[in-house]
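As you look at this complex, bear in mind that one protein chain is not there, while each of the others sits in place.
The block that comes next holds chain A.
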């Protein structure tokens, strides 16, 4: 299996604060990796480094053949291959759901209006929101907004998708509908890295679980690792009922 994302000994500090302290892991094509860990353990930072939203001080990150750690990285080329979905949705409030999705295909890929609209319709259908195409973000529930955000990212046909606690702002019912979309994506063969607090989801969908603690990959393994943690830290973390 080919490796799509590879972090090797990644170090990242914000000023004096060491956030990533030698993080390494690999993600193969079609794999779903769940990153878990306490608040502040560096999960979001790791995702942001993969997408070059943060620069790293040491180590290397390879994503779909792009050397992300390299100063000469073409960030736009990287982002054509990597999609990211944030906890706070970050939809464009002045555009409808459909326009949100069409924007990047039209201006980045220079697709015509019609082709872009077809893609938008298709992506909205995949997240089960065909009937909301003309709604503005503020007219949608949190779960619906998050699904539009996923559709917006999907429309660029990324090779890897990153999800940063995409359900943390949602109540349980809305969480379910977003998780279902992600499960469908995983089943469709999308390579995904997701930071999540949904242990049941991680156990069920992830092919690999990465437990981060104090800026390090503390423990890693298949979903079943959560049932039999080897480190006391992971045992505490799982036991805390998260």
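The criterion applied here is as follows: a residue touches a chain if its C-beta (ideal position, glycine included) is under 8 Å from a C-beta of that chain, and two chains touch if they have at least 3 such contacts; residues count from 1.
The rule we apply is simple: contacts and distances are computed from a predicted model.
Name of the non-displayed chain as stated in its UniProt record, restricted to "Electron transfer flavoprotein subunit beta", "Fe-S cluster assembly ATPase SufC", "Amino acid ABC transporter permease" or "Aspartyl/glutamyl-tRNA(Asn/Gln) amidotransferase subunit C": "Amino acid ABC transporter permease". Check A:80, A:170 or A:234 against the missing chain and you find that the one touching it is A:80. Remark: the omitted chain is touched by one listed residue; of A:61, A:156, A:185 or A:225 this is A:156.
Panel shows chain A; residues 51, 53, 75-77, 79-80, 82-84, 86, 88, 90-94, 103-104, 107-108, 136, 138, 152-153, 156 of it touch the chain omitted from the view.
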